[in-house]
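Let me begin by handing over the structure; questions about it come next.
Every protein chain but one is kept in place in this view of the complex.
Labels for the chains are A, B and C, by order of writing; each one numbers its residues from 1.
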Amino acid sequence: MEDVQNRQAEVAMPIDSVGVRNIQLPISVSQREGGPQHSVATVELGVELPAAFKGTHMSRFVEALENWNEDLSYTSVKRLLEDILQRLQARKAHIAFSFPFFLRRPSPVSASSGLQGYACRLTGELTGGEDAGRTGGKPSFLLELNAPVMTVCPCSKAISDEGAHSQRADVRIALRLKGFNWLEEFIEIAGRAASSPTYPLLKREDEKFVTEQAFANPRFVEDVVRNVAEQLAAHPQVTWFRVEVESYESIHAHNAYARIERHCAR
Amino acid sequence: MEDVQNRQAEVAMPIDSVGVRNIQLPISVSQREGGPQHSVATVELGVELPAAFKGTHMSRFVEALENWNEDLSYTSVKRLLEDILQRLQARKAHIAFSFPFFLRRPSPVSASSGLQGYACRLTGELTGGEDAGRTGGKPSFLLELNAPVMTVCPCSKAISDEGAHSQRADVRIALRLKGFNWLEEFIEIAGRAASSPTYPLLKREDEKFVTEQAFANPRFVEDVVRNVAEQLAAHPQVTWFRVEVESYESIHAHNAYARIERHCAR
Amino acid sequence: MEDVQNRQAEVAMPIDSVGVRNIQLPISVSQREGGPQHSVATVELGVELPAAFKGTHMSRFVEALENWNEDLSYTSVKRLLEDILQRLQARKAHIAFSFPFFLRRPSPVSASSGLQGYACRLTGELTGGEDAGRTGGKPSFLLELNAPVMTVCPCSKAISDEGAHSQRADVRIALRLKGFNWLEEFIEIAGRAASSPTYPLLKREDEKFVTEQAFANPRFVEDVVRNVAEQLAAHPQVTWFRVEVESYESIHAHNAYARIERHCAR
Partner (left out) sequence: MEDVQNRQAEVAMPIDSVGVRNIQLPISVSQREGGPQHSVATVELGVELPAAFKGTHMSRFVEALENWNEDLSYTSVKRLLEDILQRLQARKAHIAFSFPFFLRRPSPVSASSGLQGYACRLTGELTGGEDAGRTGGKPSFLLELNAPVMTVCPCSKAISDEGAHSQRADVRIALRLKGFNWLEEFIEIAGRAASSPTYPLLKREDEKFVTEQAFANPRFVEDVVRNVAEQLAAHPQVTWFRVEVESYESIHAHNAYARIERHCAR
């Protein structure tokens, strides 16, 4: 049977990225305490396609993934990227795994614990062979996570005789790192930056504590985004970050947001 | 060319509903004050298919919609249903229009006004010809709307030295009505039932008022769902309703919900 | 601290269902071959609330889930429902787990295998104590699954000199069953009913086979929905079903759908 993909391209233009998307599979993810945890990922895999070739061989991405079957870690993703480079005879490969990461969180007073899921994404890119150049065959990674938090409005608190509106907000962190870091660390940074983290399980004494603590720490989205940015800018491993905070304002049907993006000279 | 749809079905089983879905088009919608407003709807159209026929003629649904081109109202939807019955030679037809409905809402103190969009859906069904029987050729309608509101937690308020967690919540109302009613009326019912309605535009004096009013009226999702249900049960036009309240708890990453469904003897 | 939830309701109306929603957690699910598989579920838990009580105790749902920690199976879900009834002192409890179920599917010629994820949902309901009545303390279950398939249009094939438009379609099955059944069985029913099942991994010889097989079996959404319905109606365990097929028509930006719902006397 003809290998149609190997025909010459009608339009001789290189393609930045071509591949497959929306593949689901069970994975395991390393965590700071205890062994790896089980999760489920939605995966995208792609390569650069030179101008000369009509098409890539999509089934080889799925074969690479089938052959992978490992913990999501720096080493295993590097191996997957190398495998894709070779199977697809490509110069550049990239992968993205989107998955919930689960963290056991004790409540602040009764220490009742529950699991909370945080939406994460790990994107990796590798340039191979002679083209590797400066990167020397080392993949680059982008780590993203979403941490739901609570914000109490400082303006509402200052001007009202009683109360202040509060709401759920999402802290979205994107990171480039010099080396390995636990996801847990950045979830904690997000929680500290807000009026309060969110908790899976709160008994009455915990709810009293969380309410009072949040009201003692009113924060705009502007405050939260700066608090996260300040911690990331000071983090020895972070070389670039983007933080976005989006709060689902309880007094409005629309959302407030703030975003900071920075390169960190190290 | 052969009319493949008119072939005999291989499996002689009637189909409850067959048609098209996810068609977008601009519509206009009647409102209580001022002329009709412009909106955009996502539309589903369908008919019952007898056991004998292999398929329906999907293009006729789009033709009916093309030919319709009217304000969304009881009369115009009745006409569309009748047109579908005839074009598709069907015994039973149904339509569903999902669209945002816009309401100009003044703020409570400064009367600064803004538009707020409420997700709505109108579903209609018509049985035609000799089969009409009890319905006598009159369509039945289901009206659904989503109104975002604010809830302040009564428990958090009662047990905390200061503050109480609040959050955005959605009030979702589904209705069967004896006659015509303005959407505006049910949006107001939802707002009154909660700690506060949400507003598109609040200046400082408004934000103070809304915060204080909401804190003076703490409400669980259970309170809100009952408050809405009580008003709908007492409404002379409502013959059936389902209310669901879902609150995006600010102290948790998960949601609280409550649901009541009732037939109203009239 | 006051138990605000135990206050008397201002509006004395029973609530059909009140609880928590959108909790994510890792689960394991039994499969026909091999041990249980790992997946991730989004969970809803609820109870009926009598007219007299102001609120339910939301944290107890999360405690029940924390205490559960088992394989998703008839027995374990029954235990979770009983635990919720007791913790919440409720008359009626319900749960819903939404999760991807993974099936290893070999390709039809080269037998190259890959994992495919199918969106599933298991809903369970239990009425307890003296109110159990007819149900005798046995939970009722609703099983839902979504199987992506391929449809080739019979009309397009019959009238065109060459080719026929094909597209991806979703077969959505909802079931009430007399006893335990493997999910795998219903995924296969969906695949057989369409022009072809979808596959995670197809090499060239497989792609040729799948294309030719699909073109030899052109099917409208009407055909697919009837083929599934016929198999479910004949299934000894199925007491009720609803099948919906939605095809993402490749010649249109809108979708075609068909739906059949039936009680099966057994």
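Just so we're on the same page, contacts are C-beta pairs under 8 Å (C-beta built on N, C-alpha and C of every residue); 3 or more make two chains touch, one makes a residue touch a chain.
Predicted model, so just to flag it, every value in this text is computed and none were measured.
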{"item": "Left-out chain, listing which of the shown chains it touches", "value": "A, B, C"}
{"item": "Candidates C:30, C:110, C:181 or C:198 - the one touching the absent chain", "value": "C:198"}
{"item": "Residue of B:19, B:46, B:128 or B:200 in touch with the missing chain, whole complex considered", "value": "B:200"}
{"item": "Positions on chain C where the hidden chain makes contact", "value": "116-117, 148, 150-152, 155-156, 159-168, 196, 198-200, 202, 204, 207-208, 210-212, 214-216, 248-254"}
{"item": "Hidden partner chain, residues of chain A it touches", "value": "1-2, 4-5, 9-11, 13-23, 44, 46, 49, 54-56, 58, 62, 154-155, 158-159, 220-223, 225-227, 229-230, 246, 253-261"}
{"item": "Interface residues of chain B (partner: the chain not displayed)", "value": "1, 3, 23-26, 28, 37-40, 59, 62-63, 65-66, 100, 102, 112-117, 200-205, 208"}
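Basically, only the chains that are shown with their structure count from here on.
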{"item": "Chain occupying the middle, per Cα centroid", "value": "C"}
{"item": "Whole-Å gap separating chain A and chain B, where each centre is the average of the chain's CA atoms", "value": "36"}
{"item": "Chain A and chain C, separation of their C-alpha mean positions in angstrom", "value": "29"}
{"item": "Separation of mean Cα positions, chain C and chain B [Å, integer]", "value": "25"}
{"item": "Touching two or more other chains - residue numbers and ranges from chain C", "value": "1, 23, 62"}
